[in-house]
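A quick write-up on the structure given underneath.
One chain of protein is taken out of this complex; the other chains stay put.
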Amino acid sequence: MDAKEVIARRVAQEVREGMLVNLGIGLPSMVANFVPDDMRVFFQAENGVIGLGQRPPDGMEDRDLTDAGGGFVTAVPGAASIDSAMSFGLIRGGHLDMTVLGGLQVDEKGHLANWMVPGKMVPGMGGAMDLVTGARRVIVAMVHAAKGDPKIVPECTLPLTALRRVSLIVTEMAVIEPTDEGLVLRERGPGVAVEDIVAATAARLIVPDEVPEMVLA
Amino acid sequence: MDAKEVIARRVAQEVREGMLVNLGIGLPSMVANFVPDDMRVFFQAENGVIGLGQRPPDGMEDRDLTDAGGGFVTAVPGAASIDSAMSFGLIRGGHLDMTVLGGLQVDEKGHLANWMVPGKMVPGMGGAMDLVTGARRVIVAMVHAAKGDPKIVPECTLPLTALRRVSLIVTEMAVIEPTDEGLVLRERGPGVAVEDIVAATAARLIVPDEVPEMVLA
Amino acid sequence: MKRALKPAEAAEMIPEGAVLLIGGFMGVGSPHRLIDALVERGVGGFTVIANDTARPGKDIGKLIDARLVAKCIVSHIGLNPETQRQMIAGDLEVELVPQGTLVERIRAGGVGLGGVLTATGLGTVVAEGKPTVEVDGKTYLLEKPIRGDFALIGARQCDYVGNLEYTLTAHNFNPVMAMAADTVIAEPHHIMPVGMIPPDAVKTPGVLVDHILERLI
Partner (left out) sequence: MKRALKPAEAAEMIPEGAVLLIGGFMGVGSPHRLIDALVERGVGGFTVIANDTARPGKDIGKLIDARLVAKCIVSHIGLNPETQRQMIAGDLEVELVPQGTLVERIRAGGVGLGGVLTATGLGTVVAEGKPTVEVDGKTYLLEKPIRGDFALIGARQCDYVGNLEYTLTAHNFNPVMAMAADTVIAEPHHIMPVGMIPPDAVKTPGVLVDHILERLI
C-alpha cells in the first residue's frame, strides 16, 4: 500500500453516515474510493453539486458536470445543483460536516498553510480559506514530509490559510490531533515506530503512553 | 371619476415599456388596471412573483399564488417565481424601476411616513422601508387630505418610512414633485384650481406660472 | 433516507420556549399541519420569527390565538388584530423588522456572515440603538444575524433524502429559513422517490433537512 492509499484509507474512517463532505483536489479526492458503498454520504463539489458521483462512462461526459478540478464526474440519485452562493453558504454557515484538504505546512497551533509559496507558487486560495474557516471538521491529508523536509512544524513559515485550528492531521506515518496543549500523536502508520514519527516531525509532539497502529481494514 | 380612479389613471402614465414595477396594496394596486394592455411591463409582488397577473377565474384560484395582500392572483406567461431573498435583492439592489405606495404623510423634504400611527395603528412596515429606500422611482399615491386634515405637511409628525426623497406625489387634486427647492406643483386635478390645492396643502408649495391640468385620456 | 413523521411526532420534538423560524407569507407556504399540531399540543413560550402572523384563526395566527407565542420578530402584523391586541396588552413582545432586512438577517445567520449592512431603516425608528458602519463614505445600519432552534418549512414536494421544491409565491422565506436553524423540519405536500426530482429543480438540498412530515395527499 503506497503512502497516499494509507492516508486515503485512514481518512475514510472519519466519514460517518449522513455526512456532507467536501474533498479537495488530488490526494483528498481519493478518500471517496474507500468509503463503504452502503454508507449514505453526500460529497459536495464546491463548484456546484451535492451528491458528487464517480467518473462517467467513456463518451457520456457532460461538460456542465465537473468537480472543482474541472474533471468530469457524475451525480448520484438525490443530487442537487447549487450555485456558488449556496455552495459557500453551506461551507461558511457550518452546514458542511467535514472537509479534507491537502497541506503544505501545519504547525503546533494546528494552523494550516496550503495555498501559496511566496515567490514560487501563487495559485490562489480558491475555496480553501472558506473551507478551513467554516467546515465543522477540517482534516488535513498529506504526506508527512516533502522530500525530507518536515511539513509539521513549530510555526508555519508559509502564509496561513486560516486562524482556525484544524481537527486532525492524517499522514502515511501518523494521525495527529491538534489540541489546546499542542499536537497529540494518536496513531502510528502501518509498521512505523514512534521514534520515526518524532524524527520526521519538526513540531513538538505530545506522545501518549499508548500509540496504537492505524487499523486499515 | 372618483378620486381613487383619478389617482390610479394618472400614476399609470408614469409606467413605461419594459419596467419592473411594484404596486402596494389597496389604491396603488388599481394602477395596473390603467396600464395599456400592449405595454410590456412586469409587475412584482414582493411575496414572490415577477409577472403578476389579473384575478383568476372563479374556482381556479391557487392557494400558492397570491399578491402581497394575500389575494388570489394569476401570473403572466414569462413569469418567474422568486423567494424573499431574491425579491428584496431586486428591490434593494436598484433593480426595481418603480414602486407605487400609499402615504399617511409626505413633507417638504419629500420624506414619506406610511407605516404607523403611534398609539393607534402599528401594522409594521412590511416591505415599505425597503421599497422606499431601494426602488429607482418612488411614487406616492394617496388622497390629498384625510377627512379634511392635510397629508402633505411641512414636516412629517408620524414616524418616517425612509430618509429617501420620494420621486412624485399623485393625489386626486395634484401632481407634486419634491425637489431640492421644495415641493413643486406640476399638475392640477380635473377641474381643480391652484388655490384649492394650496388651501388643502399644509406644506409650502412652489407654484410655477403654468400648472396644466392632468390629461387622463 | 428519512422516515415520514406524523405532525404530532414532529411537534413533540419542539420544547417549550424554542426559537422557531416559520416559513410563509400571510399563510401562503406555511407548514399548516405542523402549526395545527403545535396548537393541539399546547406547549408554548415560543419566539416566532416569520414574515407576519397571518390572520386570526389562520396559520401562524393560530399560534397567537392559542397564546403559545411569547415574542415574535416579524415585518407585518397589520392584518392580525389579535397580535396587536396581545402586544398592546403586554402579553406578546413584538419586534418589527423591515421585510428585506428580516430575510437578509436570517440569511446571514444561515450562511455564517457576521451581520448585514443595509441602508434600509436609516433615519427611522428601526435604526434606534443600532450601530452604523461607514463604507466608502456611505453609512449603513449594522443588523445582526438571526438563527432559530427549529425551522418549520412548507414545501411543495420532497424526495426521501429531503431535497425540497417550492412553488410560486409559496417560496417566500422558506428556502432562506431552511439554512438558519439547528433543526429543520419540512412539511411537503407530496413525497417522491429519490431520483425523481432533477438536481436543477432542488431549491433546498436534503442535507439541510433533518425531518420530513408525512405527505398531505
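Order of writing sets the labels: A, B and C. Residues in every chain begin at 1.
The definition used in the following text is that a contact is a pair of C-beta atoms (placed from the backbone, for glycine too) under 8 Å apart; a residue touches a chain by one contact, two chains touch by 3 or more.
In this text the structure is predicted, and so the values were computed from the model without any measurement.
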| task | Can you pull out the displayed chains that the omitted chain is in contact with? | result | A, B, C
| request: Taking the full complex into account, find the residue in A:Ser29, A:Thr99 or A:Thr161 that is in contact with the omitted chain. | output: A:Thr161
| remark: From A:Ala12, A:Met30 or A:Ala45, the answer for touching the chain not displayed is A:Ala45
| remark: In the whole complex, of A:Arg92, A:His144 or A:Arg188, the residue touching the missing chain would be A:Arg92
| query | In the full complex, which of A:Met1, A:Val122 or A:Ala146 touches the chain missing from this view? | reply | A:Val122
| message | Could you pull out which residues of subunit A are in touch with the chain that's been left out? | response | 45-49, 62-66, 68-70, 75, 81-85, 88, 91-92, 121-130, 133-134, 159-163
| message | If the hidden chain were put back, which residues of subunit C would touch it? | response | 104, 108, 111-119, 133, 135-136, 138, 140, 142, 144, 165-168, 199-201
| field | Footprint left on subunit B by the chain that the document does not show | value | 20, 40, 42, 49-51, 75, 77-82, 85-86, 88-90, 92-95, 134
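The rule is simple: only the chains that are shown with their structure count from here on.
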| message | Contact counts by the stated rule: is the higher one at B-C or A-C? | response | B-C
| said: Counting only Cα atoms for the centres, state how far subunit A is from subunit B in Å. | reply: 55
| query | Cα centroid separation between subunit B and subunit C, in whole Å? | reply | 29
| remark: Expressed in whole Å, how far the mean CA point of subunit A lies from that of subunit C is 35
| note | The positions of subunit A in contact with two or more other chains are none
| field | Residues of subunit C whose C-beta touches two or more other chains | value | 107
